[in-house]
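Apart from one protein chain that is not included, each protein chain of the complex appears where it belongs.
Letters A, B and C mark the chains in the order given here, with residues in each chain numbered from 1 onward.
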Amino acid sequence: MELAPKTLDVSHLEPFDISSQAPLWWGQVLIACIEGTMFCLLIAAFLYTRLRVDVWPLPGDQFPHLTLPTLALIPLILSAVGSFIASEGAKRNDRSRMIFGLTLNLVLAAIFFAMRIVEWHSLNFNWKADIQGSYVWAFLGLHSFDVVGDLVFTLVLIFCVVSGRYGEKQRLGVHVDSVVWYFLVAIWIPIYLAIYWGPKLLESQ
Amino acid sequence: MKQRSLAFILVLPALAFGHAGEPLAPHDLWSAWEFDPGVVLPVALSAILYARGARRHTGLTLLQRTCFWTGWLSLVLALISPIHPMGEALFSAHMLQHEILMLISAPLLVLSRPLVTFLWALPIEWRKALGRWSKTKPIARTWNAVTDPLTAWLIHAVAIWVWHVPYLFQLTLRSDLAHSGQHLSFFLSALLFWWAVFYGHGRRAYGAAFLYVFTTAIHTGALGALLTFAPHVWYPAYRTTTQAWGLTPLQDQQLGGLIMWVPASLVYLAAGLALFAAWLKESDLRLERTQLDAR
Amino acid sequence: MATQDVSPHIPNEHAELSLLDRVWQNGRGIFGWLSVTTHHAIGMRYIVTAFVMLLLGGIEALLVRIQLAHSNNTFLGPDRYNEIFTTHGTTMMFLFAVPVMEGMAIYLVPMMCGTRNVAFPRLNAFGYWLYLGGCLFLYWGVFTNAAPDMGWFAYPPLSGPQFTPGKRTDIWAQMITFTEVSALCVATELIATIFKMRAPRMSLNRIPLFVWSILVQSFMTIFAMPAIVIASSYLLSDRTVATHFVNPAEGGDPILYQHVFWFFGHPEVYIIFIPALGFVSAIVTAHSRRAIVGYPAMVLSLIANGFIAFGLWVHHMFATGLPQIGEAYFTASSMMIAVTSGIQIFCWLATLWSGKVRLTTALHFVYGFLVIFVLGGLTGVVLASVPLDLQVHDTFFVVAHFHYVLIGGALFPLFGALYHWYPKMTGRMMSERLGKINFWFLFIGFNLTFFPMHILGLHGMPRRVYTYGPEMGWDNLNLLATIGAFIIAIGGILFLVNVFWSRRHGRIAGNNPWEADSLEWAAASPPKNYNFEFLPVATSRYPLWVAPESEPASLSKAKTQPDRAVVTGLRNDRREVLVTTLMDAEPHHRYVLPGSSIWPFITAICVSIGFIGSVFNPWYIISGSIISGLALLGWFWPRKLLELEP
Partner (left out) sequence: RTLMRGHRNAEENQPLENHERAQTRETRLRSIVTVSSVVTVVLLFILLVASISIGKANADLGASGKPMIIQVIGNQWWWQFSYLNDDPSQVLTTANEIHIPIGKTVLIQGQSNDVIHSFWVPNLHGKRDLIPSRVTTEYIRADRPGIYRGQCAEFCGLQHAHMAFYIVAEPEDKFKAWMQAQLQPAVAPATPALAQGQQNFLNYACVYCHQIRGTTASGTNGPDLTHFGSRRTIAAGTLPNTPGNLGGWIVNPQSIKPGNHMATIAVKPDDLQPMIQYLESLK
């Protein structure tokens, strides 16, 4: 058994990494887990509430419309492609790719968001109306809050990349931003199913 | 004795027509075996193939054989034994059947890796042809895609949730086709899921597999909890059939929900912990190997 | 990856050390103090703040006990009593127990993992400021006569706008928001630290059990805390913007709140108690000077504990009329937790039984823990059984049970842990003699206080009553409990005396006074801002004990190892650490941690404005989000572009 001090030289390792090995990537995935759990619990609570009420929605409220939210899924899902292009660009330090991807993401996300606002506006109930109103507004509000937050973040990133004020950290930021966006796209699908389809599907007759 | 056999004869036609007859009553339970050729033939065929292949396949371990035959028996229990007709009268029995399929048969069969053994049962030329075919690009690619743990997880989750939508679930009680579709999608997606969990770690680590098992336990548990705490009957088709078994329709539904929630979660927990233990062990083995390299 | 037998080549050791000192230095003055991101400093702030909260919660407990000392007491009115027991529960659960465990983890985990700071140092600082904000907000309410008075669980409709008007409940709910955001920050950064910044070769199978317990706890936080986010948001939005989540008149359901609350509330108990299991494992290993028996069993039971805890929330709700058909399932799953806890207890007992035990104060607390926790576990089995639970639910029996589990199961190990790690934190030993006196006061006082409560509960004394009639015959046992509470208080004061006395007069500790096994003992006592001059390599599960890598079984004769394998090649002129792979902890890349920053503090102020303002006017949610967004922009704004060369 030798007791001589051993050393492990790490000076040859990269000083940075833009991949799922980066601690920041993990941090972002964990934050997505937190929010995902929150949304899933809220969906479960919504279904539970739906099951307790005989007539849904409560008298006076309409069901949310189906067409526009369903169409809005198209730009939403496509916008994830923009994120993907941007994050690939970030990994290769390809500036034009980053700009293209981020802009694509931003534009499509903005279209999605505009469609949502139109649909939202057409609802004939608000959060004070009854339990359906409380939940639908909560889902839309929380998800929109996240979407707006990420749009602002994307805008800042575009500014950084376009102005050239970016280094490794900002590139990692672009990569992590794509994780945020994938999450926001993915989590919207169960929410969409829950608020637009769930109450109908749970009708037993 | 005579009465018994008389009852048996009376029940026979009901058996032959599967779902067409009256819902099963408790006193008929032990005579109500379900010999639907569409089920019996594949199940029997798999046994014959395996037995034949196992005789030739020398590398088969005892554990694998045990896994296969236990899994096969559980399949018989779920699909051919009276549990199946019981499922037409009781939601809880139907749930039990599904859980056996997804949580006992599927993982055991996956663990026994029966495909290779099946191949051994075939003539040599067929084996070669099949081997070539399975290596063609589209097949290999599809296989890779569907056995990606995330995809498999998703497919399984969607199968479970979609079939519990009241309309679809009750459809299975009316239509044999829907019923077969339901069982097939539960069973196949479960096979995929467990395959990805047990062997998909080549691409994703055990840790991810653990996470997939854990999250599946959570979402199926949530579905079970919803069923348990629902104040209404989800599936009115069972409204008239449960009383004979001493349960109200709501109690029957609660029992079904509980089966999905508690015992099923335990199976997931056990599987998850086993995966985790394997993970710990594997990391040790690798460390030892790197240490040897250094010397 | 290979370790080579080469001495570290250090051109000018002194210059390198002063460079490290300078790079990891914190700013001076109040500005510097607010910008600190060093994990010891933040961890210590958590611990100190949490102990202030323990003191306040303890005083509240004494007030409760004085009120209940005899029948028809008029020391406190019903309003004050309700405020005080609610504040006591809230303080102990949200502002003491969870944060103190987080504080210990923030302090210890990076050192145990052999790195220099947590993965996200600024997030860490931000989390602390929010926690502090929560403490200040609640106690601001308490001292301005707006203390919550609806119980720490805040069941609607009692906590709804109709039955508790005013701002009491809103302050409570928003205080929850503060602490839950803080807890989530901590969980995130600890998981990232444990996953990605462990010492090379510290594979999963070598992670110290305390770090394992923190990993499990952090994951539980991540999956449980969102439930309380929802529960407190239900309350807050029903009260401030008139939603109907738990309002039965418009289709909401008060029982849903209980489901969601306990989906958090049950794992919460384990979030408090699992780190304590980690303390016990660390203390048992170090003070019995042998490897823990059944390390894999311990890890798996920790994980199973964490998993099962999520299935048990229903057992807080047996009295609400659950499906009768489910009783057997609920009982069985509740009992399962006893199995996984039992395995760990047997492992510790086997370790202690076969080790070279040194009967220190820390180990006294472990023995105290074992006795009390086993008793608490037995009453837990009683509560798991539905018919028995229906009888003792919401009586003093439950009060006794969870104080046995939480004080016995978490506070005793915590005191043990402080006696164990105090030398590391301060560089001086605590007085062992005073420590043992301290232990016996706490142990006797504890049992005197809480054992009679079992009997009171069986005699039908409900919880949360501000008084009782003399005809009930509960006077004597209650008086005994009150006397016990004061003995605990003396024990607590003795502990504080020991802490302050030893800070000045304790024996100088040295790096590793206990000859313990894990990496934090390789750092200086108290640790430097950068923890390690050279990052360590984990050559075994017990890296400071001499043992060949593959033979953990022979560790009982271990000695601490003077020359350990270390990492070289990290740049010392910036805050560089090593990122390793998740499973085998192979070096993957180098990573520059951010330095001190005032932005976490500013962001926390902005977020607090939003949180606190929204209690009084919902529009603060919007304005708070905007200023917080601006603060975040300041936080992440690219200032100095990092040089790209390695």
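Heads up, the rule we're going with is that a residue touches a chain if its C-beta (ideal position, glycine included) is under 8 Å from a C-beta of that chain, and two chains touch if they have at least 3 such contacts.
Small disclaimer: the values here were computed from a predicted structure and weren't measured.
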Can you list the shown chains that the absent chain is in touch with? C
Check each of C:288, C:395, C:518 or C:539 against the chain that is not shown and name the one that touches it. C:395
For the chain not shown, which residue from C:54, C:271 or C:293 touches it across the whole complex? C:293
Selected from C:147, C:173, C:215 or C:255 as touching the chain missing from the view: C:255
Across C:53, C:204 or C:347, the one contacting the chain not displayed is C:347
Just to verify: which one of C:467, C:511 or C:581 makes contact with the chain not shown? C:467
Would you write out the residues of chain C that touch the absent chain, in ascending order? 77-79, 82, 150-151, 155, 157-158, 162-163, 248-249, 253-255, 293-294, 297, 319-321, 324, 327-328, 331-332, 335, 338-339, 342-343, 346-347, 350, 353-354, 356, 381, 384-391, 393-395, 460, 462-468, 551, 553-554, 556-557
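Here, only the chains that are shown with their structure count from here on.
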Can you work out the whole-Å distance between the CA centroids of chain B and chain C? 41
Note: chain C residues in touch with at least two other chains are 1-3, 223, 259
Where chain B touches two or more other chains at once, by residue number: 229
Under the touch definition given earlier, write down the residues of chain A that touch chain C in their complex. 1-17, 21-24, 26-27, 30-31, 33-35, 37-38, 41-42, 45, 48-49, 52-53, 58, 127-135, 137-138, 145, 149, 152, 156, 160, 165-170, 173
Mind pulling up the chain C residues that touch chain B in the complex? 1-3, 201, 203-205, 223, 259, 296, 299-300, 303-304, 307-308, 310-311, 322-326, 329-330, 332-333, 549-550, 582-584
Report the residues of chain A in contact with chain B in the complex, numbered from low to high. 40, 44, 47-48, 51-52, 54, 201-205
